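For this depiction, one protein chain was excluded, whereas all remaining protein chains were kept in their positions.
Entry: subunit A
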Amino acid sequence: MKNLLNMLKVNGMLGNSEAAKYEKKVMVLDFVTPTPLGNSWGLGGTCVNVGCIPKKLMHQAALLGQALEDSRKFGWQFTEEVKHNWMTMTESVQNYIGSLNWGYRVALREKKVTYENAYGEFVGPHTVKATNKRGVEKLYTAERFLIATGERPRYLGIPGDKEYCISSDDLFSLPYCPGKTLVVGASYVALECAGFLAGLGLDVTVMVRSILLRGFDQDIANKIGEYMEGHGINFIREFVPIKVEQIEEGTPGRLKVIAKSTKGNQIIEGEYNTVLLAIGRDSCTRKIGLDKVGVQINEKTGKIPVNDEEQTNVPYIYAVGDILQDKLELTPVAIQAGRLLVQRLYAGATSKCDYVNVPTTVFTPLEYGACGYSEETAVEKFGEENIEVYHSHFWPLEWTVPSRDNNKCYAKIICNIQDNERVIGFHVLGPNAGEVTQGFAAAIKCGMTKEQLDSTIGIHPVCAEVCV
């Protein structure tokens, strides 16, 4: 048995060196089970390796493609034909991720956090077994544990899915251009990936079972879909794949996808170089020995219920991040929750993570920033007669000269009439939506009302001023 540790993180991620600040003995166990196609990555978790970071960089690559076209209208001259090289981009992105992996290793070392690249699972009270890639097992004990194992992409469970399809876990390090791609799913992962792949010049189709961006404001979700369709992305609606076959091997190869209608018996077939599954994510909680220590999980979803101090039903075991039940699957939420938890445990702080009015942004070709209630949930909670929706289309100044996408951008705020017209929902569809939304989220946290919004002077000429 190794030393008694104050706190052990099972499959941890960023933000957890907080405990080490208080001179506690901390260990982090991180391990990436390879994807069905054999892909793996370094320290840092989903966000750094196969989420936010590479996603935003590839989204940026697509935006730059658009910028190239715009620039001609602003007087820039260069050859008509401009092509995108997938390998150049992917190499740059992977190098950057590598530097982040390294950065985390160094940061943990500097803060004297012990790091082991090993798969952790509970074997008994206060005890974890860590198995490394070569199968060597070690046992560790700790006073407290933090589970932050996150999730992995779900597969369809149809013939050919694991053998031939890729997921977001594979896309960002794919060593060849994906070519003509079918994206299965209607999540933000599906739409963001479809968006940037099309922006890089690829032929992209999105197969959607029912609605887009479930859980998000549907009015905006539809506008996002329309924009993507208007920019050359094909949508196949109300179909699900039932089989994937390989026609030809290769990098990329050729795949045949057979799909069935959700509304009847119609069957369609399509040929693609790549099939990307983005139908949801499953928590990594089923195989880490939670039953051995009595941590309750939601059997259906695999998520872990916690109290408002991120504590599971076992007092010395805590959890943060994507695996939490009824909480948002976002990096900044996980970081904030983790930091505050440690400050409460070791620094006598009392602040709890505020999960209300957490802003978010979907980085589709037309970006969507939101904070607070969607129109549907506001109507449901407060009643249609008690809310007022103020909205406006707008045309970013930068898009006027290239004459594109007039009246596609959109902003709306939802106010609670009964509470002094307090702003309870903020939505903006347009460029730099994240940058725009961040400040409004801070204002919503201060309880801003429509009157205060009206009395705030706009900055001219920027997109955000349409909101005030």
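One rule holds for everything that comes next: a contact is a pair of C-beta atoms (placed from the backbone, for glycine too) under 8 Å apart; a residue touches a chain by one contact, two chains touch by 3 or more; residues count from 1.
Everything that follows uses one rule, which is that contacts and distances are computed from a predicted model.
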item: Hidden subunit of the complex - UniProt protein name among "Proteasome subunit beta", "COP9 signalosome complex subunit", "thioredoxin-disulfide reductase (NADPH)" or "creatine kinase"; value: "thioredoxin-disulfide reductase (NADPH)"
item: Which residue of A:Gln60, A:Thr114, A:Ser261 or A:Asn386 touches the chain not shown here; value: A:Gln60
item: Among A:Ser71, A:Thr114 or A:Thr127, residue touching the chain not depicted; value: A:Ser71
item: Hidden partner interface residues of subunit A, rising order; value: 14, 47-48, 52-53, 56-57, 60-61, 64-65, 67-68, 70-71, 73-79, 82-90, 92-93, 96, 99-100, 103, 200, 330-333, 336, 351, 354, 358-361, 369, 397-398, 400-401, 432, 434-443, 445-448, 452-453, 455-465, 467-468
